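For chain A:
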Amino acid sequence: MTQHPLIRVKDLNVHIDGHHILKNINISIPDKSVTSIIGPSGCGKTTLLKTFNRLLDDTANVTVSGSVLVDDEDIYAPEAEVTHIRKKMGLLSQRPYPLPMSIYDNVAYGPRIHGTRDKSTLDSIVEKQLKDTGLWDEVKDRLHGPANRLSIGQQQRLCLARGLAVKPEIILGDESTSALDPVSTHTIEDLFVRLKAQYTIVLVTHILRQARRISDYIVFVYMGEIVEFGPTDEVLLHPKEELTRQYVKGFIS
Partner candidate 1 sequence: MGIKRRKAEETIFKILMVMACLIVGSSLFLIVGTIVVKGVPYLTWDMVSKAPQGGFYIGKEGGVLNAIIGSLYVAGGATVLGLLISIPISIYLNIYLKGGSLLSKSAKLAYDVLFGIPSIVYGAFAFSIMIWLGVRASLLGGVIAVTLLIIPILVRTLDEVIATVPRELKHAALSLGATRWETARVILRQIKPGIYTAVLLSFGRGIGDVAAVLFTAGFSDNIPIYIDEPAATLPLAIFFQLSSPIPEVQGRAYASALILTLIILVIVIVSHILATKHKHKL
Partner candidate 2 sequence: QEGCAPKNSSGWDPEKGLQGTLSISGAFALYPLVVLWSEQFKEVHPHVRFNISAGGAGKGIADALTGMVDIGLVSRDIHQQEFERGGYVIHVARDAVVATVSDQNPNLGFLLRQGIKQDEFRRLFVDGTAAAWNQINPSFSDDDLHVYVRSDAAGAAETWAAYLGHSQEDLKGIGIFGDPGMAEAIQKNPHAIGFNNINYVYNIKTGKQFPGIRVVPIDLNGDGTLAPDENFYDNLDSLTNAVATGKYPSPPSRNLSFLVKGKPKDTVLIEFIKFVLTHESQSLLLENGYIPLNEEQLLEERTKLN
């Protein structure tokens, strides 16, 4: 871990409805690299990503304790500026939710609220993002049609494009390719690899091959706890913990 840790999580605990969902999370996520979070379904990966972004704030019966430091700023400090934090971190949620507007407006939404008004600038942002995510050809004829008519895979890519259009410093992707075919998956993976030169990327993924292909570090979460964290090859090929070994066995064999 040579790089500067950008996100530092200290003693994070999350309770939902009295259930202890995340337990004593301590982790430092390095700058300018791809970190993958893996773990069985329901182990708390999505919850972890959401705490980075304070999206659990207004859910009923949720208590979050501990601290999350981003660029040495504690985002759970009372004086923290949530909007600002969220702009800095782009969360690409697991279930794509297009905003109730056209495809174009979905992508332009972020830049617009952050002050870009110029039509041609917006046009080029939209085009670039849609091309980057491989959606351009599929939707270029109906940019002004409603976004919720897209297929699920298209929605997923649209939400990716929308999230990347605000140029977040940190990208949090929650199973961002789960609904995509191999070709589109490839496009997105390439995109992430390109982006990591400038951004910090945290991905949740179930596909160990994908984790292997694109990530520098891997976090293995099990039942709300971090079991192992380290460089990709170490965790996948020579896991220290028995639990990890069990989990990646399918991959190794």
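Before moving on, here are some points about what is shown:
Note that in this section a residue touches a chain if its C-beta (ideal position, glycine included) is under 8 Å from a C-beta of that chain, and two chains touch if they have at least 3 such contacts; residues count from 1.
Regarding selection, all candidates are chains of the complex that A comes from, given by their letters.
A quick note: this is a predicted structure, and the numbers were derived from the prediction, not measured.
Between chain A and the candidates 1 or 2, a touch occurs in this complex only for 1. Residues 81, 83-84, 113-115 of chain A touch candidate 1 in their complex.
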